[in-house]
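A protein chain is absent from this complex, but the other protein chains hold their places.
And now, subunit A:
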Amino acid sequence: MAKKAIGPVRRTFTPWEDSTATPFIEFQNVTKRFGDFTAVDNLSLKIYEREFFALLGGSGCGKTTMMRMLAGFETPTEGSILIDGQDMHGVPPYKRPANMMFQSYALFPHMSVEANIAFGLKQDRMSKADIAARVTEMLRLTKLEAFGKRKPHQLSGGQRQRVALARALAKKPKVLLLDEPLGALDRKLREETQFELMNIQEELKTTFLIVTHDQEEAMTVADRIAVMDAGKIMQCATPSEIYETPNSKFVADFIGDINLIEARVVSKSEDGTIMDAPRIGCRIDSSQTTTVSVGDTVWYAMRPEKVRIELGETETPEINQVGAEVWDIAYLGDVSIFHSRVGEAEETSLRSTIANVTRLVERPLTWEDRVTLSWGRDAGVILSK
């Protein structure tokens, strides 16, 4: 999974670490119920100016609902939403400083591309010349110069997506809301568009809030990600923090591929934690200090690329090291994932990756090879149950 640079390595931009910074968007204990179903559950969130923020979660976890409350199409049942310090309660959608790019694009079918983009500007009673200039600028930004006169039904999916983006950006909103903006595009176009989105955000310095269920997409574009589940935020952090130090089994499992090992804390000190993992038959030594008490069961979560795999089995299991047998290999092009069965009786397996640095003529390892799996003291994270 860790195929790309994790998160945009763009700038040193970390307003969320500054406790004096004022958030630009703030959800304060927001709850949204539909009947007796709670779609968003007592959720608080701060998003800062110029941030590219991603809401990531499975289908039905309440992402669109969050977006719609921010845009003004739904009213929170409890709590309040602030944009730029102003409480949005009772402010209708057409007066909010946010523009939304709809999941379905919602382009006006009876208007040309230009008219679609100009629509919001006309509502502001801008002069004709200014509107024309702005429309031209947006067409350039989204590389749609050649399609201004076309109707939406004469465009491809990717072009429609860009029209929707141009239309939402035309009014220079303080916040751009993107609801699964790339969901309908094929993979290659989606990846290209992700980088375009990042460039556009760099250029315009607008706050972007993107909703997605695609973790790779969130990792690629966002400064920070909030992982959601059942109307709650499970973790809100930078892509690398979420990837390297997930705070729960849910987040660890949701983002990328991970080995989750059940273990019992044997001893703990300033220097780290020692755990016993009977299922894989070895001891785990971690440099992480933990608040869990000795004797408690925890999950030790470790990314496959952190696990070394070597031919030949160790005689005796040692700390952070087990013998195993390769029983499945998945060739992914750039890396191969090895599923190795640890121990005899159980179906416990650990996954590890090897980068395919040479063209694969002969595999260094093959099925049923006896191997040794090992890892460092800071390979994984301890997650309390």
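A few remarks follow.
Just so it is clear, a contact is a pair of C-beta atoms (placed from the backbone, for glycine too) under 8 Å apart; a residue touches a chain by one contact, two chains touch by 3 or more; residues count from 1.
One rule holds in what follows: contacts and distances are computed from a predicted model.
Matching "ABC transporter permease subunit", "Dynamin family protein", "Tryptophan synthase alpha chain" or "(2Fe-2S)-binding protein" against the UniProt entry of the left-out chain gives the name "ABC transporter permease subunit". Only one residue from A:V30, A:A54 or A:A71 touches the chain missing from this view: A:A71.
For the options A:K171, A:R190, A:R224 or A:R303, the residue in contact with the chain missing from this view is A:K171.
Among the residues A:P15, A:G120 or A:P181, only A:G120 touches the chain that is left out of the figure. Counting over the whole complex, subunit A has residues 71-73, 92-95, 98-100, 102, 104, 106-110, 119-120, 123-124, 153, 167-168, 171 touching the chain that is not drawn.
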